[in-house]
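To start, I am sharing the structure in question, which I have written as structure tokens.
What you see is the complex with one protein chain gone and the rest in place.
When the chains are written out, they are named A and B in that same order, and each has its own residue count from 1.
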Amino acid sequence: MTSAFEYAPAPESRSVVDIAPSYGLFIDGEFTDAADGKVFKTVSPSTEEVLSEVARAGAEDVDRAVAAARRAFTSWSALPGSERAKYLFRIARIVQERSRELAVLETLDNGKPIKETRDADLPLVAAHFFYYAGWADKLGHAGFGADPKPLGVAGQVIPWNFPLLMLAWKIAPALAAGNTVVLKPAETTPLSALFFADICRQAGLPKGVVNILPGYGDAGAALVAHPGVNKVAFTGSTAVGKEIARTVAGTDKKVTLELGGKGANIVFDDAPIDQAVEGIVTGIFFNQGQVCCAGSRLLVQESIHDELLDSLKRRLSTLRLGDPLDKNTDIGAINSAEQLARISALADQGEAEGAERWSPACELPSAGYWFAPTLFTNVTQAHTVARDEIFGPVLSVLTFRTPDEAVAKANNTQYGLSAGIWTEKGSRILAVASRLRAGVVWSNTFNKFDPTSPFGGYKESGFGREGGRHGLEAYLDV
Amino acid sequence: MDAVGLEARAAALGTRSIKTTAKAYAIDLAISMVDLTTLEGADTPGKVRALGAKAVHPDPTDRTAPTTAAVCVYPDMVAAAKAAVAGSGVKVASVATAFPAGRAALGVKLADVRDAVEAGADEIDMVIDRGAFLAGDYLKVYDEITAVKAACGDARLKVIFETGELSTYDNIRRASWLGMLAGADFIKTSTGKVAVNATPANTLLMLEAVRDFRAQTGVQVGVKPAGGIRTTKDAVKFLVLVNETAGGDWLDNHWFRFGASSLLNDLLMQRQKLATGRYSGPDYVTVD
Partner (left out) sequence: MSKESTGAAAGRLSVFKTYKLYVGGKFPRSESGRVYEVTDSKGQWLANAPQSSRKDARDAVVAARKAFGGWSGTTAYNRGQVLYRVAEMLEGRREQFVREVAEAEGLSKSRAAAVVDATVDRWVWYAGWTDKIAQVIGGANPVAGPYFNLSSPEPTGVVAVLAPQESSFLGLISVLAPVIATGNTAVVIASERSPLPALSLGEVLATSDVPGGVVNVLSGRTAEIAAPLAAHQDVNAIDLAGADEALAKELEIAAADNLKRVLRPQPVDFAATPGIDRMTAFLETKTVWHPTGSLGASGSAY
């Protein structure tokens, strides 16, 4: 679709954020170098520009951080819940005050569009702290006994797809329940967690209650295995999740895992087509498809396949890919060269296995890591692109004939995180929803999140729930 | 239709940031799409003359400002309007069919239309019989539109649904298809005389309908949101809806209009700001 109405560049100002040339680990309320002096660079995925040099945590640093969290635990857990609540409320407010700065920072470090960090990530981060703040002095009413106790030190490892939001999902309930935290952000997106350390300082949070250890998988593994850790929370790949489950076997550590997915987005012949198209687009292209609950499999009723695909392709042609800081950008950069290579390899495999590949006309920037929105049609359950989590802007389109078949195909995966249902018939929604083996079912909508709404998977998508009353259980000794 | 999803999409498109050159383009385009409207019981030839003059030269200080698409008046003011815009290319649109309620016999409505056409109206803005529509008598609504269309002769027909009275998005979509099948040249949201007029969501829905109608029949139909669009920011959001839903083919005043009056001055003030770098004020645009 060509148009005379060309949107002029509308970049969000970068000057709102001041990134230091280097950052340390945040242990016991202080920024400190890694014990072995190691550092790593974090780059902006849209330009490959180096944003900062960050201390890289090792096993010795994990020891120090866990010890600091252990020391802090005694007094933090003894604080009246109402006092812990006020710290969390302070954090929530400071996040709101600094949300523009944090949104720009997140976009720079992660590569996702400013539209998303501004309108989704940051509001949800603040909301999550607000929500759990209110629980801190009401734990006895949460259904886990009259006076549930915290577990101790929580070791938390988070991914790069929603860096600050995943931090919020981990830290807010942990602190509300009276635990202290050692958190390892992903190596490609350490900055927002380090800015969060500064928010903890502004909020006057007692030292050692939150410790941030930027680093790689080795630091995460050391944290998970550390005998001083009472609770492990991980969001990331299923492969690493399984490794963590093995590591904690035979210990007393409580574990929650939020892992991969291959969500089915099921469109029935009576669906509201234009809204379904929006839901499909949101389902797989939100955050470049780097979302564990992405609707990466489109299951469309065969009778409306052509009509829906025409609409979908027309819609994809309007997606704007480019500078993540531009307020009109819909599709930003892939987070890392490594992730880009993985997406490319799986897409190539889809093509090699005979699925039909399509992308809208779309110019990719020369620097940075980019992947055009991609559809695969003529896909069956036997194709790799229908089975493996791609974690990128790649949608596999399959067909079904009956609701039974739709449910059978949707459930035919080792994952069980999310699913979507599109139909105007209410009873069909409820019937299908009750038979889907998935932790979150979006009907006539997709990719909606809320701090009050439990999130987590069935089967190999992990266990435990984050969000809501349910999310407290993971951080209480129950 | 899913109401929440439709409104969410309209709101999402409302977050587009239209700046600098894009904004200048959008403002001039929006001015050129205005059906500058006066539909008051107190309308007089003098009032209509003033309005016509404004349509032809919206910005008295800057003759580069485009003319509006049309002036929109009651049938008995068509002659005065024609005279006021003569030779300018600005069209004269007339409401008809017992506007705004539409509560009259078909013969009266057709006489209303013929009267306006004979007085020189280039365009007729008819209202549908919402009572018949809500009672489920879609055939009556269809037949009235075809009869009015026949009475229009060469005048282009805009069919007003009064979306605020149809109430649901499903009704608006059904009315859109009914109107297009009956021969509407334009589908239009509202009279401006009820509580809920044009909204981003109902206009988005109608843009989807004209897009789909052309895909199925090859016939292009225009869209006119009317009532409640008062600021440049609003107008630009509607243009974004057009651009990203129906597409560039509709970004032309032959296919998209704004039914508005106060909108024009805001567009002109924003246009002056872009030209001079200073914020303008109401003393620098005309009150007509």
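Everything that follows uses one rule, which is that a residue touches a chain if its C-beta (ideal position, glycine included) is under 8 Å from a C-beta of that chain, and two chains touch if they have at least 3 such contacts.
None of the values given here were measured: they were computed from a predicted structure.
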Report summary line: Not-displayed chain touches, in the whole complex, chains A, B
Query raised in the report: Where the complex has a chain not shown, which of B:A3, B:A50, B:A83 or B:L181 is the residue touching it?
Result: B:A3
Report task. Kindly state which of the options A:R64, A:R98 or A:H470 is in contact with the chain not pictured. Result -> A:H470
Query raised in the report: In the full complex, which of A:T107, A:T238 or A:T377 touches the chain missing from this view?
Result: A:T238
Report summary line: chain A residues touching the chain left out here are 127, 143, 238, 241-243, 245-246, 249-250, 252, 257, 259, 414, 429, 433, 436, 438-445, 448, 450, 452-456, 458-460, 462-463, 465, 468-470, 478
**Report entry** On chain B, residues whose C-beta touches the chain left out of the figure
**Finding:** 2-5, 7, 10-11, 14, 163-164, 166-169, 171-172, 196, 199-202, 231, 233-234, 237
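The rule we apply is simple: only the chains that are shown with their structure count from here on.
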Report summary line: Taking each chain's centre as the mean of its CA atoms, chain A sits from chain B at a distance in Å of 44
Report summary line: In the complex, the residues of chain B that touch chain A are 1-2, 4-6, 8-9, 15-23, 25-26, 29, 208, 215, 239-240, 243-244, 247-248, 251
Report summary line: Per the touch rule, the chain A residues reaching chain B in their complex are 1-10, 115, 119, 272, 274-275, 278-279, 310, 318, 327-328, 424, 444-445
